[in-house]
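One chain of protein is taken out of this complex; the other chains stay put.
Labels run A and B following the written order; every chain starts at residue 1.
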Amino acid sequence: MTKNFIKPLTGASAVSEAMRQIDPDVVAAYPITPQTEIVMKFSQFVNDGKVNTEFVPVESEHSAMSACVGASAAGARAMTATASAGLALMWEILYVAASNRLPIVMPVVNRALSAPINIHCDHSDTMGARDSGWIQIYCESAQEAYDNVIAAVRIAEHEKILLPVMVCQDGFITSHAMERVDILEDEKVKKFAGELKLPFPLLDTDNPVTYGPLDLFDYYFEHKRQQSEAISHVFEVTDSIYKEFEKISGRKYNRVETYKIKDAETAIVALNSTIGTAKDVVDALREKGEKVGLLFPRMFRPFPAEEIAEKLSGLSAVAVLDRSETFSGTGGPMLADIKSALYEKESRPTILKYIYGLGGREINPAQIEQVFSDLKEVKKGKKVEQVVYLGVRE
Amino acid sequence: MKLNIKEFPKIPERLGSGHRLCSGCGAPIVAKMVLMGTKDPVVVTNATGCLEVATTIFPYTAWKTPFIHSAFENSASTAAGVEAAYQSLKRQGKIKREIKILAIGGDGGTYDIGLQALSGALERGHDFVYLCYDNGAYMNTGVQRSGSTPRGSSTTTSPAGEAVPGKQQFPKDLTAICAAHKIPYVAQGAISNWKDLITKASKAFAVKGPAVLNVLSPCPPGWKHADDLAVEISDIAVNSKIWPLYEIENGQWRITYKPRDKKIRPVEDWIKMQGRFRHLTKKENHHIIEEIQQWADENWDRLERMEKATSSEGGSE
Partner (left out) sequence: MSEKGWKELEIGGRITEAGNAAKYKTGDWRTFLPDVDREKCINCLQCYLYCPDMAIEAKADGTLGKIDLDYCKGCGICSNICPVKCIEMKKEEK
């Protein structure tokens, strides 16, 4: 397996392939639908001797993240993967990982949170973790998930960043659907990922370091300010790493992806697999001469507000599709960020608010078409104030 | 194993001065004695609690050995991660030297909130030592009851009140729970018996795989005793059999110290030294002292039965 090759893979197996090639020093993980395939495939790689990884089959996701914290602080490249309740159980330690500046990479397969318990896709799990200090990258397809897990290692470990990264894909829709995935040569990935060199590893016992002290009102704020500083470098670092990745893969990634938005009058903003569904609708509407487009904030944390505002400000109406609720009474989480991004702009599009797809509720081309037709009405002057729950039964 | 106190100053000091644990706290004595059990470099993980908080107040650390605190319930899983990193990097030839890993937690971080992470780490067989310094309550947050708090003890969440005279339950048997994982080494120790404790620590560090040490850790403000009593109170706990010294080595139970004759004390002597039990001296509560005595005696009998049942023909030392 040393050549580039195209292979039919699910989103979950594509990610486990990426993990095999990265060959992290430590993987600590716990199974949860729909992430399970990642852990199972990776365990097979471990037991077939395909990786050097020390695999820690922990007793919970809380311990998965805790072990990653220990391993990363010790000086190892550490990874885990999770979904939904698993991410929720990690919550406390997500903050510990980010605040201790540990470059852990974690593929997340998006799934709804309980209750009622539901195994299907929505984004309430990672949206809830959006302010934990982790970088968040969202992926439309298995290929994107594979590529971005590899790129994420470099972003996380960059000396100016040293922050953990989540790479998100949609549960079942992406994680369990077969797709043709272009897998890079093992050596290429190995070389791209490079040797890990973390500052102050615990295992350098000649230079003892203390991690995680009690930090009171006299220093805590300074340490938070440092985290904000690291976040401010994420865009420049990501851009350069995406460029480097393009050289080895021929595939180009942007923090903000757009589709036919240049001359568009209206557009939809959405994440992950919904973008794929919407592309076909855009193509069909464009055939009919309608000026429609799409915007996909691939990087959601940090939020590329300026760039998004730049791209949307000239439009006449924009629909923001959130696959999770905030229960703020004002719409979904992405909506709030998009709105505030546009606040500084003199010309601003009218914004329509949608919540859709909760608990895996299907989003189909007809619904996307409906959104574009709503946008058309708004462009003509119709007023819509309320949040629209797309696809829910009254 | 022969211990010579004169050799101890040659072992690098891992926990130094300038920490802010209370005057007369047992926890640093426990930690320093356990760390005397190895000459190899040690990486320490520590759960949230008095020992962690008071030794690492930014920008100061009293630790002279690599140290990490992550959260309250995950000292064992953090250590599991450190150990996995060590195994991986060693296998890849990136680390050569022998390094030991010590996970520390208070009784709250061990008996209660961290029990699952500890159980998981023991079952998976990581090569590390887990130390519980057991002061029988959540001291750092102001003396709340834990799964280790003795029956009858007054804490801020099991106060001695008009209707309920302190904590109603007996403590859970953490040492036996750990032994039930069938790991190579589990032991209970006390600072009063330093040779016994440091010998146990050396064994714990020496075995391949997980080892657990549960060590009594007096707390002057929590137990309400004078600052100079940590050692004496441990000694009476041991001689009253409320805190027996024993080990389980590869499944063999062995009581490592058996108080005899004049040494044996009633648990009442131990109880009377501590303000947390003061209400038990009232007549109407005296039955609780008797129950504690009975509990201690039964526990001791069970230990002796276990010792007999698991002893090999070859006999122990």
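General remarks:
Rule of thumb we're sticking to: a contact is a pair of C-beta atoms (placed from the backbone, for glycine too) under 8 Å apart; a residue touches a chain by one contact, two chains touch by 3 or more.
Predicted, not measured: the structure shown is a model, and the values here were computed from it.
Among B:33, B:47, B:160 or B:273, the one in contact with the hidden chain is B:33. Considering the full assembly, A:210 is the residue among A:16, A:35, A:210 or A:316 that touches the omitted chain.
Which of A:20, A:41, A:77 or A:101 touches the hidden chain is settled by the complete complex: it is A:101.
Checked against the hidden chain, the listed residues B:183, B:229 or B:267 yield one contact partner: B:229. Across B:5, B:164, B:180 or B:264, the single residue that touches the chain missing here is B:5. The omitted chain makes contact with chain A at the following residues, 99-102, 162, 199-200, 207-213, 215, 218-219, 222-223, 225-226, 229-230. By the touch criterion stated above, the residues of chain B touching the omitted chain are 5-6, 8-10, 13, 15-21, 23-29, 32-33, 55-65, 191, 194, 226-232.
As a working rule, only the chains that are shown with their structure count from here on.
Measuring from the averaged C-alpha position of chain A to that of chain B gives a distance of 43 Å.
Against chain B, in their complex, chain A makes its touches with residues 25-26, 28, 52-54, 56-60, 62-63, 66-76, 78, 92-93, 96, 100, 202-205, 208-216, 218-219. Chain B meets chain A in the complex at residues 41-43, 45, 52-53, 56-61, 63-71, 73-74, 77-89, 91-92, 95, 97, 99, 116-117, 119-121, 123-124.
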